[in-house]
Each structure stands twice: as C-alpha cells, then as structure tokens.
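Can you keep this structure in mind? I'll have questions shortly.
For this depiction, one protein chain was excluded, whereas all remaining protein chains were kept in their positions.
So, chain A:
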Amino acid sequence: MSQARLPPPPPPQWVVSLNSPMPRPSKAASSIPDPPGFSSSRGGKQRQQQQQQATTKRPEDTDALKMKKAWEIAIAPSKQIPMNAIMMYMSGNSLQIFSIMMVLMLFKGPIQGLIGTNAAFAKYDTPSTHSRLLGVKVVYMLMQLALLCLGIWKVNAMGLLPTTRSDWLAWESERQPLERAHFAFR
C-alpha cells in the first residue's frame, strides 16, 4: 500500500484531438480546392452549417430557413404541371396501356402527396413555425389539386368519366306497357 496512486496517464493524442474541436482551417487552407473526385464537399458544408447553427443557435434564423425550405417544397408540384400537361397531350386519348399507365401515375402522385401533406412538412414543424406553416400547406395542397385536375381533364378527354347520357343508359329501363296484345296472324 506504500505505493502512491499514480496520476492517470495523459490521454492519448487521438482522444485529445477527438474531444477538441477541429481547428479552424487557415485562410490559405480553405482556399485550397478539394481534390478532384472528393464528393462530400456539400456534406462538409452542411456539417459546417449545422455546427455553425449549433454554435450560433439563433432561433429566428432557423425558423426563417425552415419556412424557406417549406415554401420550396410547397411550390415543387407546380413545376411538374407543364411537363405532365405536355405528356398527357402527347399521349393521345385512345385507351392504351401506356396512356392508362401515365394517367394512373398522374393520379397516384397528387393523391399520395395530399395524404402525406403533414409528413412532408413534419421536419419544419416546430411550435414556433406551426401557425405560419398552415398557409404553406394550403398552397401545397392547391398545387397537388391542380395536378389532380390535370389528371381529371385527361380522363375526361379519354372518355372515362360518366358524364354523358349514354354512360347511364344501362341503368335506364324499358317502359312497360300496361296492356298486352296477343297476335293470331298465321
């Protein structure tokens, strides 16, 4: 027991460097371009930003950013409208497997989008942004509905909507005579 407790050995170098933040690269070092093929430059930036956010922790800035991103998502479906319109116009009104499949895809997207409205904006939904996100969601839904209208226009053009009299003909019945005549002509 005479042995005195030895102070713990200093942590190894890698532990020190792991725990201490990375030194800021010097100006010269940051101006050095990444080697060709190095792909994680954006990820690096994001990490930097996150680190910055984490370090800066300004809630107003974060909310503004979140709103900006939310708006981008809300507007995104409208960008599909011209493309889809051209595609639908080009595919013709005949009932073929390709045009039917395209119309189905056209319906599937907006409907899924509408169902997943809250999910799409979940990561931007904070108590502070909640009220402001409502308008964004409405715009998003309107955009999806616009896409849906495009689909309905197409289905109508293909003659698949039961809008004419002939579509309901099978449910109309023959008028029954109240009297019956029997013929003896032979």
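We adopt the following convention: a residue touches a chain if its C-beta (ideal position, glycine included) is under 8 Å from a C-beta of that chain, and two chains touch if they have at least 3 such contacts; residues count from 1.
Methods note: contacts and distances are computed from a predicted model.
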Of the options "Large ribosomal subunit protein bL21m", "ER membrane protein complex subunit 1", "GPI transamidase component GAA1" or "RNA polymerase II transcription factor B subunit 3", which is the UniProt protein name for the chain that has been left out of view? "ER membrane protein complex subunit 1"
Touching the absent chain when the full complex is considered, from A:Arg5, A:Arg24 or A:Arg186: A:Arg186
Looking at the full complex, which residue from A:Gln13, A:Ser31 or A:Ser173 touches the chain that isn't shown here? A:Ser173
Which residues does chain A use to touch the chain missing from this display? 159, 164-167, 169-170, 172-186
